[in-house]
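Got a structure here, written out as structure tokens. Questions coming.
In this view, the complex is presented without one of its protein chains, the others remaining in place.
Chain lettering (A and B) follows the sequence in which the chains are written, and residue indices restart at 1 in each chain.
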Amino acid sequence: MAFFFAQLLTGLANASSLFLVASGLSLIFGVTRIVNFAHGSFYMLGAFIGVTLMEVLPGHFGFWGSILLTGLAVGLIGAIVEIVVLRPIYRAPELFQLVATFGVILVIQDLTLMIWGAEDRLGPRAPGLRGIWRIFGEPVPKYDIVLIAMTPFILFGLWYLITRTRLGVLVRAATQDREMVGALGVNQAWLFTGVFALGSALAGWGGALQLPKGGADLLMDFNIIGTIFVIVVIGGMGSLPGAFIAAVLISVLNVLGVTYLPSSTLVLMFVVMAVVLIIRPYGLLGREEVAGEHGQVGAPETPIRPYGRLGQAVIAGLLVLMALLPLVADQFLLILTIDMIVFALFAASLHFILGTGGLVSFGHAAFFGGGAYAAALLVYHFDTPMEIAFLFAPLAAGLLALGIGWFCIRLTGVYFAMLTLAFSQLVWSLAYQWRAVTRGDDGLISIWPTDWLSGTVPYYYFTLILGVGGILFLRHVIHAPFGYALRAGRDSPRQAEAMGIDVKRIQFAAFALAGVMAGLAGGMFVFSKGSVFPTELEIAASFDALIVVFLGGVKTLAGGVVGAGFMTVVEDWLTRLEYWRLLLGLVIIAVVIIAPEGIVGSIRSAWARYRGTGDEEVAK
Amino acid sequence: MTLTRRMILAAASALAIAPVAASAQDTIKVGEINHYKRMAAFAEPYRKGIELALEEINADGGVLDTELEFVFRDDQGDPAEAIRIAEELMTREGAVMLTGSILSNVGLALSSFAAEKDYLYLAAEPLADSLVWGSGNPNTFRLRASTWIQAAMLAEEAAKTDAVKYATIAPNYAYGQDAVAAFKENLTRLKPDVEFVAEQWPALFNIDAGAEVQAIERSKPDAIFNVTFGTDLARLVREGGDRGLFDGRDVYGLLTGEPEYLDPLGDEAPEGWFVTGYPWYGFEDGTPEKAFVDAYMDYSGETPKIGSLVGYLTAYSIAAAIEEAGSTETEALIEAFEGLEIPDTPIGTLSYREIDNQSTMGAYVGTLALEDGAGVMVDWEYKTPDGYMPSDEEIMEMRPAD
């Protein structure tokens, strides 16, 4: 019993810092609807700034003063980020800001490396709080007790702020109804900035407060962000009490998991999230998202049309050129192009459900990596000929998409996105931990193509035919009744249902088709690289695809493909440089600000302006 | 339009890259692929070690009377990315061979790639045993003493004590799992009555140290085998120290004594742990080990890490192989590497075994102590891998037919 109590205390101590960070994220989402993936970066900044201040300021006052100042400093940085990066793009399409925050992550990572160097910093001890107290005979670190004791005050402080102050009234009003805040005569822009600064400050405080239990390092940002999102989603996006309950729940379950199921550490919280979302689709205390509440901001998508004669001729010409590429290009350019085509198909498959279907998936890599693994497992364990194993890539990915889609499709918006994320994490952990079959992160290696495809040139044609074929097929489907039905369900689910369209079923089928296509890309990937590792199933892989789709332009048909091409080239070029992440982050932010409709969308608008036509009439 | 833009971009990329691919072969180039960003703390000293070696080698006339050059590229910690870069280094940059990688998965990917395309890959830092054993191939050589060897050295020491009940804690990925398995196998062989009462698997760089410490304490072990490193180690040491987990218990720490991981612990370095590491501060004047340390500190202005030594030895291994081969052709290089002997390195003579392409680099073992508010290894000893390796028959069994 004493042991159990001590475990509970450990969980509660962990929860306090997590709750601080999560409450910031939840506040920011609730008011601004920004899915702020850079939140972990503010947490990391809090840790580094805190360490630096504590080195300068000695004693009790120095320690606690440093924590206070850290929050203020990070809040200020948050405000600057909001004003410079996010404010220009609030009118951009749903979740577009997410891409910008990803750029912010990259910039902050490199700036932190530049300022603080690469070495990990051990957090300073809180003065007078080194060592333990014994509670029922069990040792409990003093600082844990202080953290636990502080949490109710933090909760109370936030509660007071939200329910008893004018700022709180505005925040709640904005969470309920964004338009209303304008009606209250409040400058919405500054409210957003203020809330973003407050949320960032909370992350900064969380980073500084955890210092005596850990330290500051360059991996903190990615390490915490997953946990924080899980907490916020389990609690219900935008709900502070929900975030608190979820922080405690996850922390305590983690402690129990460590003791009784030690190898569960990677997936436990994602399992909890999946279960909660399946039972309660809007989290524990979240409210239903009103359809269209934060969807389809900005100009509506223009009607689509297949290319006319000229367009088709241009495409045919380009295909011929690509077919002739091996005559002039060197080996590496062919390989770069193979990578580009594979990534383009992967991105196009995500774009299919995201752009055409309005389903934002955070876990699309499960199908890309799943397809790659399916083929690789057959080759590795059964020496299956490549020709057959390859077919299993799209097949297995499609089946996986059917399974995952069955659970996810009933959810909407951010919750849908997070459930796909949870499932992709489960798939990832399967590949990562089931070493007997998957070899864990040692990966499956020596998965090379069959003899007649083993040369770069034959494999180039193989990729060209299947990859371009897949992309063209998806385009064709978008123009077919199925694609129209999918779009109808996105534009107005109510109207679609009222004309006999089973929206969920259409989306389910589209999700599966996207899975098949991602799996096809995964199959081409694994045989071009000769190996596959769990990295292909990681969150980062899903986000790569997500980002290129947004960069290319969600509301355009070529967005995914163009974004993928753009990113492959930019990355290939930038990673040669010392601070490439900083530059890549700045490029992403610049694209987001300059071209809020994405690359293709903005080019199209510019073209339309140049031609002097409004985008009212569709070209026949 | 889709294809239009892709083509334009591809063409643009070709143009953008073209100037880089200056093919004038005035130097011998080695392609080096590593995780300079995501694991900068480990990769930077390694790079400086290489640069120091190159300075010395080229001051001495280079190799085959040509300047030796390393082309450093960042792989973002992604095996697929690493393979693309490897291809570019070999076909565009004119690299004659590949080296690098700290992460085992990238090392394995490069190894498989090298075998398929018939390139030469010297795995400098990755520790995975399978690189030269279970997944070994003729095109891959490895410098550093692998997980098995280092774990076996610790197990040997553990077997000398009375401890019977062991707890293990290792990051939840291949390296951690291999290390625990190797430690268990070696220890059980040496001391059949040992019992493993707890196995903890925290997520890599995301340890919940308080909970892990409680869980280990609950199993009441006599001794603990630690594989965590980096921030995980710092948190474990702090929580475990506060809660008295290590009091009266022997602890064996894989890599814990390496400056990369020991230095950040400062005055909280856990005294009494038996560890593998790199006691650069303990070398005596006049030894080649000390000479390297001095040269490195002169060159970089920093104290050396184990990565510095590995980088230095990597460059010298490659230089020696090229000289030996008398050519930069892959086939000749592979032949040169097999059984290659490099005398007078900081760790004495370094050679590459013919049986499994593994080098004879060993490891330093010793006990942690605190001196002037910093952790150091005392009573340390350099051990060569001899006697810790599986038998030749076992290795032949594991290694796919060459």
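In this text, a contact is a pair of C-beta atoms (placed from the backbone, for glycine too) under 8 Å apart; a residue touches a chain by one contact, two chains touch by 3 or more.
As a convention for this text, contacts and distances are computed from a predicted model.
*Asks:* Unshown chain, UniProt name, "Hydrogenase 4 subunit B", "Aspartyl/glutamyl-tRNA(Asn/Gln) amidotransferase subunit C", "Surface layer protein" or "Amino acid/amide ABC transporter ATP-binding protein 1 (HAAT family)"?
*Replies:* For the chain not displayed, UniProt's protein name is "Amino acid/amide ABC transporter ATP-binding protein 1 (HAAT family)".
*Asks:* Counting contacts across the entire complex, name the shown chains the missing chain touches.
*Replies:* Contacts of the unshown chain, counting the full complex: A.
*Asks:* Going by the contact rule already stated, which one of A:Gly405, A:Gly483, A:Gly559 or A:Gly585 would touch the omitted chain in the full complex?
*Replies:* Residue touching the chain left out of view: A:Gly483.
*Asks:* Out of A:Glu288, A:Glu387 or A:Asp502, which residue would touch the omitted chain in the full complex?
*Replies:* In the full complex, the listed residue that touches the missing chain is A:Asp502.
*Asks:* Among A:Gly117, A:Gly157, A:Pro303 or A:Gly469, which residue is in touch with the absent chain?
*Replies:* A:Pro303
*Asks:* In the complete assembly, which of A:Arg164, A:His381 or A:Arg494 touches the absent chain?
*Replies:* A:Arg494
*Asks:* Residues on chain A that touch the omitted chain in the whole complex?
*Replies:* Given the touch definition above, chain A has residues 296, 299-306, 476-477, 479-485, 487-488, 491-492, 494-495, 497-502, 506, 509, 555, 615-618, 620 touching the missing chain.
The rule is simple: only the chains that are shown with their structure count from here on.
*Asks:* Quick one: report the Å distance separating chain A from chain B, using the average Cα coordinate of each chain.
*Replies:* Roughly 32 Å separates the two chain centres.
*Asks:* Spell out the residues on chain A that touch chain B in their complex, using ranges where they run on.
*Replies:* Within the complex, chain A touches chain B at residues 3, 6-7, 10-11, 13-14, 109-110, 113, 118-122, 130-132, 139, 141, 144, 213-215, 217-219, 223, 254-255, 258-259, 262-263, 265-266, 307, 311, 314-315, 318-319, 321-322, 325, 329-333, 335-337, 339-341, 344, 432-433, 435, 439-443, 445-446, 448, 454, 468, 471, 475, 525, 529-531, 533, 535-536, 557-558, 561-562, 565-566, 568-569, 572-573, 575-576, 580-581, 600.
*Asks:* Please give the residue numbers of chain B that touch chain A in the complex, ascending.
*Replies:* For this pair, the touching residues of chain B are 1-7, 9-10, 12-14, 16-17, 20, 37-38, 40-41, 44, 73-74, 76-81, 83-85, 87-88, 91-92, 104-105, 108-109, 111-113, 115-116, 128, 130, 135, 172-174, 177, 198-203, 205-206, 208-212, 214-215, 218, 230-231, 234-235, 238-239, 242-244, 263-266, 268.
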